[in-house]
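Omission of a single protein chain aside, the complex is shown with its protein chains in their original locations.
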Amino acid sequence: MRRIKLSVNGVTYEHEVEPRLLLVHYLREGLNLTGTMVGCNTSNCGACTVLLNGQSVKSCTLFAVQADGHEITTVQGLQSNGEWHPMQTAFHENHGLQCGYCTPGMILASVSYLKENPNPNEEEIREALEGNYCRCTGYENIVKAVQQAAGQTS
Amino acid sequence: MIPVAFDYEVAESVDHAIELLGQYGDESKLLAGGHSLIPIMRLRLAAPAVLIDLGKLENLRYVRDGGDHLKIGAMTRHRDLAFNEMVAQHCGIVGYTAGLLGDPSVQHRGTIGGTLSHGDASGDMPSVITALEGSIVVQGPNGERVVKAADFFQDYLVTDLGEQEVVTEVRVPKLNGNTGWSYKKFSRRSQDWAMVGVAAVVERSNGSIGSARIALTAMGATPLRATSVEQALSGAPRDAVAEAAQSADEGTSPASDSAASAEFRRHLARVWTKRAVEEALSR
Partner (left out) sequence: MTQAPERYMGGGLPRKEDPNLVTGRANWTDNIKLPGMLHLAMLRSPFARAKITKLDVSGALERPGVVGAFTGAELADQWPGGVPCGAVVSDQQNSPFFSPIVTDEVRHVGDVLAVVVASDRYTAQDALESIVVDYEPLPPVVNMEAALAEGAPLVHEEFGTNECFKYTAGVEGIDDLFDAPDDTQLEGGGVRGPNVGGQGDTGEAMRRADVVIKERYIQQRVLPTAIEPRAVVASPEPGHQGIVMYSSTQVPHLLKIVLSLSTGIPENEIRVVAPDVGGGFGSKLNLYREEIIAVVLAKKLGTPVKYVEDRSENYQATIHGRGQIQDIELAANSDGKILGLRVKLLDDMGAYLQLLTPAIAVSGAALFPGVYNFENFAIEIKGVFTNLTPTDAYRGAGRPEACFAIERAMDSLARELNMDPAEVRRRNFFEPFDEPTANPAGLQYDSFNLQAVLDRAIELADYESLRAEQQRRRESGDPVQLGIGFSTYTEICGLGPSQALAGLGLGGGGWEAANVRMLVTGKVEVATGTSPHGQGHETSWSQIAADVLGVTPDDVDVIHGDTDAVPFGRDTYGSRSLAVGGIAVYHAANKVVEKGKKIAAHMLEASEEDIEFEGGRFSVAGSPDQNVTIQDVAGAAYLAADLPEGMEPVLNESMIYDPPNFTFPFGAHICVSEVDTETGKVKLRDYIAVDDCGPVINPTIVDGQLHGGLAQGIAQALYEGVIYDEEGNLVTASMVDYMIPGAPELPNFTLDRTVTPSPSNPLGVKGVGEAGTIGAPPAVINSIVDALSPLGIKHIDMPASPMRVWKAIQNAQGKQSGDRQIDASLEASGADIKQGR
């Protein structure tokens, strides 16, 4: 067992964890933050995407011990003062989700990307979301949502 | 898809990592970005007894001007390189290729030292460093040594890295204004591994080709130089590219798998070499 101390959605936690505990399981089962899900187990699908120090990472391919000392943001940490993050609003308004299982990861990957490239074109958005699979929407409305959130409501 | 239990050590410095490697020997594995290692641990195809985490070695995360070359710290994340201005200015092929690896979330974790140490011939960065004739700085119990890319990649998943050695830095040349580059990756999906990749670094000279360095991804057990194409292009006019590219697969030994037959990979290497050199000449 190993002691870790990290911040998740602005709250500091300290826990003893087994080194092999995956970050996604620490979040889901240790902290009950069930907005982060497992989809593929092979770092392809992105359902488990969270932000580590503000950058998107796949929490199924990260041990909880590797997050020691870092800041994690899950979808539950996106709201501020009860207000949705603009990306959450954009997904809702553009019907960028159906079953919703990929949605938290998709939203977080998009939030992360817009920090790197605030004014992406459609092709760049599609490439930036290459690591997040959605089986319901065909992606078109997801792309529109990200465009809206980026202030490009074209 | 749960890994077998292991012990975990955090390396506080490169020397500490080397010491831990000495202590645990071949039971241990270095953990950098983890995006090669953790998936195979989850499939229980790898079960190291000890992981030595390099994640705290922030001092290995840098891009520095080395005069005629760039020094890139081994723990520099792919995404850092994709957005690094010095890299974009002096050796754009490295930043461009880093931005092609996996996907952005993978690039946020994966490191240049990790991908080179893994020595996967389907990896894009090994070919790029090979085409650049870059070098890899390795530190071990007996100090530091600098290994040429051509000598570093030895076989499939086998590198020149000794049991107690750690990659600390990658050095790539600054490309001058007469040198164009291209990395062409062929894959079915954007996030996939390259079915075939071609790295081309081409020097232009008085309207024709001065010299060309071409390295192939996924065409053998290691990154392979397309030497006969390079020879054919040396001093050749620009319209020689299509014909020269026809020998791109000479001396290669690509695998057949569910993505592509060896024959198709050979064909793609020829087509992609032509397109990569043409792109390099225009960039």
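As written, the chain order gives the labels A and B, with residue 1 at the start of each chain.
Convention: a residue touches a chain if its C-beta (ideal position, glycine included) is under 8 Å from a C-beta of that chain, and two chains touch if they have at least 3 such contacts.
Treat the numbers as computed from the prediction; the structure is a model and nothing was measured.
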Touching residue (missing chain; options A:Ala67, A:Cys134 or A:Ala150): A:Cys134
Residue touching the undisplayed chain, where the options are B:Ser122, B:Thr168 or B:Ser247: B:Ser122
Residues in subunit A touching the chain absent from view: 18, 20-21, 28-29, 33-45, 47, 61, 74-76, 78-79, 84, 88, 91-93, 95, 97-104, 107, 122-123, 125-127, 129-143
Contact set of subunit B toward the excluded chain (per top definition): 1-2, 4-5, 33, 35-40, 43, 45, 101-102, 106, 110, 115, 120, 122-123, 186, 188-193, 195, 255-264, 267-268, 271-272
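Simple rule for what comes next: only the chains that are shown with their structure count from here on.
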Length of the line joining the C-alpha centres of subunit A and subunit B, rounded to whole Å: 28
Subunit A-touching residues of subunit B, taken from the complex the two chains share: 1-8, 10, 31, 34-35, 38-39, 42-43, 51, 53, 55-56, 79, 83, 102-106, 108-109, 189-191
Complex contact set, residues of subunit A against subunit B: 2, 18-20, 22, 41-44, 46, 49, 52, 55-58, 60-63, 65-66, 68-69, 109, 112-113, 116, 127-128, 130-132
